[in-house]
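As structure tokens, the structure follows; a few thoughts come after it.
Note that one protein chain is taken out, while the other chains of the complex remain in position.
Chain lettering (A, B and C) follows the sequence in which the chains are written, and residue indices restart at 1 in each chain.
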Amino acid sequence: MVASVIKPTPNTDHDIKDLSLAPLGKQRIEWAGREMPVLRQVRDRFAQEKPLAGIRLAACCHVTTETANLAIALKVGGADAVLIASNPLSTQDDVAASLVVDQGIPVYAKKGEDAETYLRHVNIALDHRPNIIIDDGSDVVATLVKERQDQLSDIIGTTEETTTGIVRLRAMFKDGVLTFPAINVNDADTKHFFDNRYGTGQSTLDGIIRATNILLAGKNIVVVGYGWCGKGAALRARGMGANVIVTEVDPIRAIEAVMDGFRVMPMEQAAPLGDIFITVTGNKHVIRAEHFTVMKDGAMLANSGHFDIEIDLATLKDLSTSVTTVRNFTEEYRLPSGKSIIVLGEGRLINLAAAEGHPASVMDMSFANQALGCEYLIKQRGVLTPGLHPIPTEVDQEIARLKLQSMGIGIDTLTPEQVEYMNSWTSGT
Amino acid sequence: MVASVIKPTPNTDHDIKDLSLAPLGKQRIEWAGREMPVLRQVRDRFAQEKPLAGIRLAACCHVTTETANLAIALKVGGADAVLIASNPLSTQDDVAASLVVDQGIPVYAKKGEDAETYLRHVNIALDHRPNIIIDDGSDVVATLVKERQDQLSDIIGTTEETTTGIVRLRAMFKDGVLTFPAINVNDADTKHFFDNRYGTGQSTLDGIIRATNILLAGKNIVVVGYGWCGKGAALRARGMGANVIVTEVDPIRAIEAVMDGFRVMPMEQAAPLGDIFITVTGNKHVIRAEHFTVMKDGAMLANSGHFDIEIDLATLKDLSTSVTTVRNFTEEYRLPSGKSIIVLGEGRLINLAAAEGHPASVMDMSFANQALGCEYLIKQRGVLTPGLHPIPTEVDQEIARLKLQSMGIGIDTLTPEQVEYMNSWTSGT
Amino acid sequence: MVASVIKPTPNTDHDIKDLSLAPLGKQRIEWAGREMPVLRQVRDRFAQEKPLAGIRLAACCHVTTETANLAIALKVGGADAVLIASNPLSTQDDVAASLVVDQGIPVYAKKGEDAETYLRHVNIALDHRPNIIIDDGSDVVATLVKERQDQLSDIIGTTEETTTGIVRLRAMFKDGVLTFPAINVNDADTKHFFDNRYGTGQSTLDGIIRATNILLAGKNIVVVGYGWCGKGAALRARGMGANVIVTEVDPIRAIEAVMDGFRVMPMEQAAPLGDIFITVTGNKHVIRAEHFTVMKDGAMLANSGHFDIEIDLATLKDLSTSVTTVRNFTEEYRLPSGKSIIVLGEGRLINLAAAEGHPASVMDMSFANQALGCEYLIKQRGVLTPGLHPIPTEVDQEIARLKLQSMGIGIDTLTPEQVEYMNSWTSGT
Partner (left out) sequence: MVASVIKPTPNTDHDIKDLSLAPLGKQRIEWAGREMPVLRQVRDRFAQEKPLAGIRLAACCHVTTETANLAIALKVGGADAVLIASNPLSTQDDVAASLVVDQGIPVYAKKGEDAETYLRHVNIALDHRPNIIIDDGSDVVATLVKERQDQLSDIIGTTEETTTGIVRLRAMFKDGVLTFPAINVNDADTKHFFDNRYGTGQSTLDGIIRATNILLAGKNIVVVGYGWCGKGAALRARGMGANVIVTEVDPIRAIEAVMDGFRVMPMEQAAPLGDIFITVTGNKHVIRAEHFTVMKDGAMLANSGHFDIEIDLATLKDLSTSVTTVRNFTEEYRLPSGKSIIVLGEGRLINLAAAEGHPASVMDMSFANQALGCEYLIKQRGVLTPGLHPIPTEVDQEIARLKLQSMGIGIDTLTPEQVEYMNSWTSGT
């Protein structure tokens, strides 16, 4: 259980919507905590060992009940942490309130905040002069290396858990501006297997169903991109009875999708067939003017990639004679032809915009990776070179082991004879 | 089409069962060739460019129709190649005959050959003084480094396509005896995704069904190991209506199996539940005495790992009061309790023992990797260091591209704007 | 599009929550109407032909956007219809408002109405002296035959679309009190295949996810009952990565579940294994005291059967030391052992309590059956005998045909030669 003292007028600094939402937030944070047994065990150890003592930490994340459990674990571990929202639509205002009121963690996040506010929050995070940045899409790091070179000496490192952020960090490193270590949480097996595949898979469909209440069975669902997120979305869409079409640019992923039983084709062929489109590429404008014009009347577009640039909405708006909100998170763009295209969640991450983001049990492992990634940065300070580093395998395996334990599932262990066999090359013949 | 001149008394050296089987072998090799469009395109280019000219090559493979198409491509590419069987049960005698008679390729392989014969064939392969060894389980390489150090100077490198072989090569490298480059074909995406997962998945079940003709729907099938082969077997077993239980030693793979909807438990719990067991671990004695004794009456055991050591058959035999062949490839071990255990294909690779090995369209990509791996060894002669090397990504992607093309499937290409976006880290914010 | 004239103080009689919700209701009714092309075509024909002219009709249904489209079609067809809620939790107050304000249809339904109010509404429906009763669970019909025998002469017949209602009508017929025809809409193929299986399948999971936001992958989900609804729930739960256990009382359904790859066992064995339980039996107390006491801590119970009696909640409450609401539609019952059991949606239909009921495209066919069932009752007045009658096959097929058309899907037609073959018995030999 999360400890709590109600402080109606907290002296914790913040920029949030409504402090009075704290009780609801607290209840929901605790509910999520039930499904996060791995992070709970990490937090319990952190409470003993205080591995983050003396560390200033800035976290830029979706401000959800799961993130709250991470933030609490970091604080319990000794960190002086501030939290800003990585996405204007995903902030849960009650959670922000509870973190400020019940946990004394400074939070700067309001659901629906505009771009200017977001930028102000990024700068508040950097004003905190962090030693460690937990980033989500690499915006804080990008601002740091562009505008705050003077703070580079403060930095121990960063952790990053999105594909988008990893792509950007790689580009920064290539350009010579990433001068500190970055822990690639995204590629931890216990992160991308579960978060990207099972988490995104379920929550993307959840977002689409909450936004529209349509039946997925019998629909043609076009999944754009067959990375881990795309695999998850495609698998679950089929699991709900949809007929799934995959589009890709990578031939290996494309043939994998074929072998998994999906239809694969270029987007120009898929555009007129799809009833629902889900973009999960990490790239921009993967659905664009040439595709809008050939779509069915009533085709629905949803994005589950990190940024809201996968669908070229600006152009869609230009092409349209009207835009009408027909349900929450559901806007109808009317084209001159009379056909309409339905955009869900304004093209932002649909699972966060229209649903509640990933289920807690998924974020459990991702955020255990984040917390342990921070600890690793500190322990390896001075040892880790600038650039991207994977989560150590032992950490990854330990997280999986804790998760299995919490589910009451045992596995086998190698016998001594088997260990010897695996290390030998002479006994086969 | 494969060119052919019938030579009833060939002057090609060989040790095979029956030359008169050549016409059937030829027909079947051509049938497999239809489903191997990628290898066909490689062969056509090799015919032009002769990249293997002057190279002595020893290949140790399952002597199947698909391998025959590889052998033909290698010869067409200029190689002076000999072929031996990597497994005593998998040899297709008609294929061996056709390679000798129709293609003039020396082959040493007889279905059911004993261990002594196998060893003799390994030595004949080494007597060929190969520059390149295409190995399957690393037996030829292991014999070379143990007994033929004088030939090490001939060696350009080896290619290896089994998990078992990779494990052994890694151990050899650790022990300092692997002094030449080894191309890890097994870990090419276009190999392990398709061969290990989709190939093993289908052909393992095919072997079990041919051996037993039992219905899989409603059966408890225990898949031992959740690597690529295990994933394939589990997926296809579920696809046939079985209820699948997975056992593992790796916690990350174990939790992945859980998330995929399978039951996961230690073998001691699974043993009394299973109707059919499939071993795919690359390790030894994963099913052993303590498990046999608690199994259901009539439980069936099949192996799809490379070596026939995954099930401890010697001990099972010791425990049994009788062993009876009840169908082809199906032996009943009667225990003193009166219960019986059914062993399929003598615990050897069930897909090769009781069925026809992987379908050609799967081996198409694996063998294209083998052929291009040999070419790469030659091109990079002197550049590649000793030890294991991956297949280059470009080769992997090219194979996938050719495969998609052959299926008439197009994919998207990045727009210039997208390429720029993927290389940029400044535009996100 | 649905015609609309805003009447702020309507002279239509009603008992609903808030007339000012009408604009939102209207928008949502139209959204649902997009996904109901079959009912739209029926409505268009009804507008021409007025087959229900002069008929007094009482409909007892879940007051949702989809029902609204049915009610509008009935009114357009000439019926003098009143609508009451069949379930206190499922009423959508905005929809009720729009039907009164925009359509002039008398509605008696308030979300959360108590049992007394419900009974009053049933009597208002009967005060309307209906010729036709569209019932949902047979409460209106049961009240009629028990308390209003004087109105029996008014009755042309009833249509019923739930399993529960059919069971009750069958019992009434056996007891000799059902003296008029009842159309069994529930057993129309285009009803139970789609509504019970695909509709309940998706919407049950939707309700559970909205109530809890938990990840289904890797969870043990126990589906209680393997009728059409249970098949749907089991199929979709597996599609989301859950490991599904089925309990049944019917051996044929049980073995079907086994063959579909599910584990089947008695509830006493399933109770300690399940993470989530879904009841869909149409029977009472299928989860009861003996099961509660052996469940895991945190086990979740949801019902998708018509009545809220499948879980013995009264006993659970008696056993519990406390009951706490931990999220909307999510109550935690704490047992003296310290373990807790989570009950979703108060044990009422979870898809209606916590989500939005069936998607419109499913109800499209069910409600087309209802509308055409009413028309059939009128056309066959005096011909149909008392008791249950199926929907005519031609109606069923016509609905399927219209649905396929609306999806742009064509099918084959028999050639004259094939028709002849199907009618012949001499040509086989």
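What we mean here is this: a contact is a pair of C-beta atoms (placed from the backbone, for glycine too) under 8 Å apart; a residue touches a chain by one contact, two chains touch by 3 or more.
Computed from a predicted model, the values in this text were never measured in an experiment.
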| task | Using the touch definition up top, pick the residue from B:Y118, B:F180, B:Y198 or B:F262 that touches the left-out chain. | result | B:Y198
| remark: Of C:D127, C:D250 or C:D297, the residue that touches the missing chain is C:D250
| query | In the full complex, which of B:S153, B:N213 or B:T385 touches the chain missing from this view? | reply | B:N213
| field | Contact partner of the left-out chain, one of C:W31, C:F180 or C:Y198 | value | C:Y198
| task | May I ask you to list the residues on subunit B that touch the chain which is not drawn? | result | 27-28, 30-32, 34-35, 198-199, 201-202, 206, 209-210, 213-218, 235-236, 238-241, 298, 326-327, 330, 355-356, 358-362, 407
| said: On subunit C, where is the contact patch with the chain that was removed from view? | reply: 119, 122, 137-139, 142-143, 146, 164, 167-169, 171-172, 175, 189-190, 193-194, 197-198, 247-252, 254-256, 258-259, 264-267, 269, 283-286, 307, 396-397, 400-401, 403-404, 407, 409-415, 417-418, 421-426, 428-429
| query | Where does subunit A touch the missing chain, residue by residue? | reply | 217-218, 238, 241-243, 255, 258-263
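The definition used in the following text is that only the chains that are shown with their structure count from here on.
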| remark: For the pair subunit A and subunit C, the C-alpha centroid-to-centroid distance in angstrom is 37
| remark: Cα centroid separation, subunit A vs subunit B, in Å, comes to 38
| query | Among the residues of subunit B, which ones contact at least 2 other chains? | reply | 255, 258-259
